[in-house]
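Heads up, the thing below is written out as structure tokens.
Up next, subunit A:
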Amino acid sequence: AKAEETIKVGVLHSLSGTMAISETTLKDVMLMLVEEQNKKGGLLGKKLEAVVVDPASNWPLFAEKARELISQHKVSAVFGAWTSVSRKSVLPVFKELNNILFYPVQYEGEESERNVFYTGAAPNQQAIPAVDYLAKEEKVERWVLAGTDYVYPRTTNKILEAYLKSKGVKAEDIMISYTPFGHSDWQTIVADIKKFGSAGKKTAVVSTINGDANVPFYKELANQGVKATDIPVVAFSVGEEELAGIDTKPLVGHLAAWNYFQSVDTPENKAFIEKWKAYTKNPKRVSNDPMEAHVIGFNMWVKAVEKAGTTDPDKVIDAIVGIKVPNLTGGVSEMLPNHHITKPVLIGEIRADGQFDTVWQTDDLVAGDAWSKHLEGSKDLVADWQTLKCGNYNTVTKKCGS
Partner candidate 1 sequence: MLAVENLSLHYGAAQALRGVSVGAAVGEVTCVLGRNGVGKTSLLRAIAGHRPISGGSILFEGQSIVRLKPFERAARGIAYVPQGREIFPLLSVKENLETGFAPLKRGPRQIPEEVFELFPVLKSMLGRRGGDLSGGQQQQLAIGRALVMRPRLLVLDEPTEGIQPSIIKDIGRAISYLRGRKDMAILLVEQYFDFARDLADRFVVMERGEIVQHGDRAALEGNDVRQRLAI
Partner candidate 2 sequence: MTAPVTPTLLYLENVTVSFDGFRALNALSLVIDHAEMRAIIGPNGAGKTTMMDVITGKTQPNEGTALFEGTHDLTALDETAIAELGIGRKFQTPTVFEMHTVEDNLLLALKNKRGPLATLFSRQANQERERIDALLERVRLTAQRHRRAGELSHGQKQWLEIGMLLAQEPKLLLIDEPAAGMTDQETADTADLLRDIAKSKAVIVVEHDMTFVRDLGVKVTCLHEGSVLAEGSLDAVSANERVVEVYLGR
Partner candidate 3 sequence: MRTQYLFDRQTVLVLSILAAAAILVPAMNGLVPPGSALHLSDHLVPLLGKYVCLALLALSVDLIWGFCGILSLGHGAFFALGGYAMGMYLMRQIGPRGAYADPILPDFMVFLNWKELPWFWHGFDWFPFAALMVLLVPGALALVFGWFAFRSRVTGVYFSIITQAMTFALMLAFFRNDMGLGGNNGLTDFKEVLGFPVQAGSTRVVLFVLSVLVLAGGYLLCRWVVGSTFGKVLVAVRDAESRTRFLGYRVEHYKLAVFTLSAMLAGVAGALYVPQVGIINPSEFAPANSIEVVIWVAVGGRGTLAGAILGALLVNAGKTWFTAALPEFWLFALGGLFVFVTLFMPRGILGAAGDLWERSSRRLRTRRSPQPFTQAAE
């Protein structure tokens, strides 16, 4: 086929380096989605073509590869990035070259860009409901906020701290602990958590520990016998994929908050998992939340392109707001004017088989907030790309940006 006959879609996920562990699977899901769409006849009568590159967990390389995808391969949209820094790194490129990025991972919020669609959770779609659940259902009064030392945990914990304090939690009942990336010796911290948790009040750990550090963390929890019934840990970055590397029997009952679990029992999800396993030819392959985010993002993009009748980014950006597509948990997610989407929030407990048991779920879908209401600097900001055409409109000064 000649180049003009296909519509290209960029896939910008690390296939090597530290982030490959999480991102490779997102590349696979994108390939599957593209293949499936082509089976359905493609888009606007053309075939889709996925262009895969490897930014190798190297942040400047992300920017370089994004530029290459857009300028050289002329992709119509890019699905990619995982860490916030990789997103920050590519942002200017998308703005400059006016293209579209679908970002599928839960993140710290505080951002809304015209060229980016955030299909993962904002803090209000993950962190806050999780804390509410623990406070209500587990009667937690003392909180350990443990995270990897980078911006997502820092911001999330800032938000949570402000939120908890607003709910009357005292400062001495909050312990905050940061660890470096890839931290692997958790003996001291787990012991500290145990100590903190044995002060008589019900204690829980809110973990924003990222990636590689989780396995040794959970292994240490199991070793030191921290059971979910004593000190539950609720994690925001641990999904089915991460658990696949751990013996979860000692971890049963620890929690995670996401917008999707593989175990969700809906026909949409069932069908998706079947396709996924068939596509990867691996009956044990798991699915997870960022994958669902890509599914939603991709379907929204397809619909928007169809609606606009073109893949021209400007038109698609305008067309996509308000688009609704079914998510895999039985609801219908909508792209909001702030370029975040509506999602259900699910709290799951780890099961012995490495899956999650949904123990709580919001009744309705929650709309993602680009700007946190709990932070000093951002509580007056709103994003609206539809009417205000602004990502950071200040409701007090009534101005966009400045």
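Here is the rule we go by: contacts are C-beta pairs under 8 Å (C-beta built on N, C-alpha and C of every residue); 3 or more make two chains touch, one makes a residue touch a chain; residues count from 1.
How were these picked? Simply put, all candidates are chains of the complex that A comes from, given by their letters.
Small disclaimer: the values here were computed from a predicted structure and weren't measured.
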| note | subunit A in this complex touches just one of 1, 2 or 3, namely candidate 3
| request: Would you pull the subunit A residues touching candidate 3 in the complex into a rising list? | output: 15-16, 52-56, 58-61, 63-65, 67-68, 70-72, 83-85, 88-89, 91-93, 95-96, 110-111, 149-151, 154-155, 158, 178, 180-181, 375-378, 381, 391-392, 394, 399, 401-402
